[in-house]
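Structure below; questions to follow.
The complex appears here minus one protein chain, its other protein chains still in place.
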Amino acid sequence: MHPDMKVELAGLALRSPLIVASGVLGSSTGLIKRVSENNSVGAVVTKTVTYNPRNGYENPTAVDLGFGFLNAMGLPNPGYLDYKNELAELRDKIEIPLIVSIGPSNSEEAAEMVKALNDVSDAFELNLSCPHTEKLGLEVGSDPEKVRSITASTRKYTSKPLFIKVSPNVTDVVEIARAAVEAGVDAITAINTLKSMAIDVNAMKPVLSNTYGGLSGRAIHPIAVRIVYELYEALEVPIVGCGGVYDWKDAIELILAGASAIQVGSAIAYSNDFKIFNDIEKGVNDYLVNKGFGSIKNIIGLAHKC
Amino acid sequence: MHPDMKVELAGLALRSPLIVASGVLGSSTGLIKRVSENNSVGAVVTKTVTYNPRNGYENPTAVDLGFGFLNAMGLPNPGYLDYKNELAELRDKIEIPLIVSIGPSNSEEAAEMVKALNDVSDAFELNLSCPHTEKLGLEVGSDPEKVRSITASTRKYTSKPLFIKVSPNVTDVVEIARAAVEAGVDAITAINTLKSMAIDVNAMKPVLSNTYGGLSGRAIHPIAVRIVYELYEALEVPIVGCGGVYDWKDAIELILAGASAIQVGSAIAYSNDFKIFNDIEKGVNDYLVNKGFGSIKNIIGLAHKC
Amino acid sequence: MFGKLHYYVEAEVVRNISETSRVNTLVLKLGQCMDIKPGQFLMVWRPSDGEIPITPSLTQEDTVCLTIEKVGFTSSRLAGLKAGEKIFLRGPYGNGFNLEYPGKYLLVGGGTGAASLTPAYLKLVEKGVQTLFLVGGRNSDNLVYVNKLRELKANIRIATDDGSLGFHGTLPEFFKEIIAESFFENVLTIGPEKMMVKIAEECHRNGIRCQVSLVRIVKCGIGFCGSCALDPVGLRVCVDGPVFNAEEILGTDFGAYMRNEAGRRVEVTL
Partner (left out) sequence: MFGKLHYYVEAEVVRNISETSRVNTLVLKLGQCMDIKPGQFLMVWRPSDGEIPITPSLTQEDTVCLTIEKVGFTSSRLAGLKAGEKIFLRGPYGNGFNLEYPGKYLLVGGGTGAASLTPAYLKLVEKGVQTLFLVGGRNSDNLVYVNKLRELKANIRIATDDGSLGFHGTLPEFFKEIIAESFFENVLTIGPEKMMVKIAEECHRNGIRCQVSLVRIVKCGIGFCGSCALDPVGLRVCVDGPVFNAEEILGTDFGAYMRNEAGRRVEVTL
């Protein structure tokens, strides 16, 4: 028996439920192409692209905690106009959906960006949830009204599937997600990183040049599971689970909580190939076989009490 | 050289900066007494006591994740009236400050509780931050106005040092803490647990009977460091750092971020004595010696950029 | 490296053996071997039925037996499981018995205690130590695990409150007689607390080293919720116990008070 690993996600047909999370490939179209050649990968989200180019923060920008990571890259990217040209070249060279992550700071930027990027993307992921970037990300994404207006403006200019990526750094994530759903998003990606920091006890200073950064990896997985579960209870749109997926068990946990697909970010650290995706896919496959499920679709949200 | 480990905390004189966090000793006055006999312990916070007795949630109430723990005890406690009698008996038998944690759900409860408990406590910690208890905890603690009124009412009926314990599950923790400071708290304990959950992939069900629980331990330490740092930048009152302190480095990180004292919770899991406090104290002591500091007070908040 | 990501070991009920009208033994096949020392306990979970602490009555690689008395909701549900049903185990937790002390061992089991003492018995046999097993119950229909112990060639003596089998009287009464007959250096006991405290006091009077396995409300099982505390000494049953040298806890709340689920101090009734 070979369980069906294909998923349908807001109109995107994915050969595998595993998606490369935004940011972990930087702006390298070469990395996108390389990872797209891995059969266990179902789609790729680009690095979040902003209206203007950004160098990002000075080093240090990353901390390895063992049980997770901190990063404060500061959304480095060449800006949407420049990146559009690179994506145009890439587009025909890859066989899986390309989800372009955009980080507008207001409705006007959102509109211009999607208009320009429509042709080079299969879907958009609206990132209003970066916890360590002024005026972008969380400053916008924690205010339901701003989320509603930016989402509406994005929706107006694209008919491509539209995802919103939500932050765990808010009192009520369902409220934010609901605002986005009402404004027209097709699916929700949960979660982005948690605002955190590290101090080196010998240097006696914050490690990150930006002081604050985002916590990702193993440490945030139980928070991701909770938020996916809450969103699944409250809303009707599909959910993409993201946060601390290192192995098949982590992925299954999020799917049972209600995720239709899974993003993998930090777990690619240190790996000089992308075998992690093959390992996770094999584990998920074996799990479905052992439990007698014919398709990954059969277990989505199964942990909800009835 | 023997660095000075004594701290002054909102009027409390502590022989050591290490405090036992609320909840990890349950309602056992025997455990409080036993831990108070450890010389490395500076003070003890009781289990949060509520107006009415509570049985707490059904088992399972705890999950060991390896990199942290989930719990959804549900604030089991005998209620403040019953517990008052036990504390009265205990009071003379211990030599270190006893900080009574109270979890009122409104101003009236707060007033009655402190009036009754004033005689049996050296200080109060107001817990409005439990992430998994309906009508208590976070439902109150995420609303600055409710925090303000409950704090004011508590303040009115006690002249004992008053701490508020804040939650990381809010968009703006500084706003909440500021409301409490304006209403008269003397110090802030940061942080309580993060709302999280775990699903067993074989059982295909949430593990905790309450579905949701609070994440504690290693995983939340970088979040605790961030919040202590933010509070130290924004407010003038002393801060008690809590969250994922397993060893001296974790403690030092919080102190450099701005904590005047440290609470230890989850790290007592599995240990059938309280040696963890001795280990942490020795590590902090050695650190001060190596870096040439005469007192723990000299390093509070030292990581703040100037 | 990063802890127990499966959280629980899955186990399948292979057989459900009715011991008495109130007690059943579940024979379980584990999805993964567990290394359990005699006297350690497991947290036994079934979704929607709850989770309770149980000291296994057999622990052999991937087979574990749980002997469960139906005292309330969860225990009754678990004791009623059928072959093929799944339950979930975490642990082992706690210290277990110390079987390194020299001399002969007298094992005293009341209720399901006889079952929970069996792994200790088997270990002692393996070590070539001389043992005697006292099993007690209200009447002959209330005796747990006696057939199993016979099968295992244990040296058993029985006491029933109504005299329907063996000694006529309680286990502590019988115990007194037995140790008058022949001296034992060590006693291990599991059973109702009122019974255990009497055994422990008797041991104290006679200079016998006595280990008791205590029951308190176990919630976390890992020592960080304080629910299982024995006051006023502040010992936690789940990590400092469940087995205690009786000498350490005589004169405490042992046999007299426990805390209920709300943490309130209440009298021990059984």
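We call the chains A, B and C, going by the order they appear; numbering starts again at 1 in every chain.
The rule is simple: contacts are C-beta pairs under 8 Å (C-beta built on N, C-alpha and C of every residue); 3 or more make two chains touch, one makes a residue touch a chain.
Computed from a predicted structure; not experimentally measured.
Across A:S16, A:S40, A:N71 or A:N210, the single residue that touches the chain missing here is A:N71.
When you scan A:V7, A:V114, A:I164 or A:V201 for touch with the missing chain, the hit is A:V201.
From the options A:P97, A:P222 or A:G265, the residue with contact to the unseen chain in the full assembly is A:G265. Listed here are the chain A residues that touch the chain not shown: 23-35, 47, 53-56, 58-67, 69, 71, 73, 76-79, 82-83, 86, 198, 200-203, 205, 207, 209, 265-266, 268-272.
Going forward, only the chains that are shown with their structure count from here on.
When C-beta pairs in contact are tallied for every pair of chains, the largest tally goes to B-C. Core chain by CA centroid proximity to the global CA centroid: B.
Averaged Cα coordinates give chain A a centre that lies 34 Å from the centre of chain B.
One finds 36 Å separating the Cα centroids of chain B and chain C.
We define each chain's centre as the mean of its Cα atoms; on that basis chain A and chain C are separated by 50 Å. Counting partner chains per residue, chain B shows two or more touched chains at residues 65, 67, 198, 201, 205. Shown for chain C are the residues that touch two or more other chains, namely 2, 5-6, 48.
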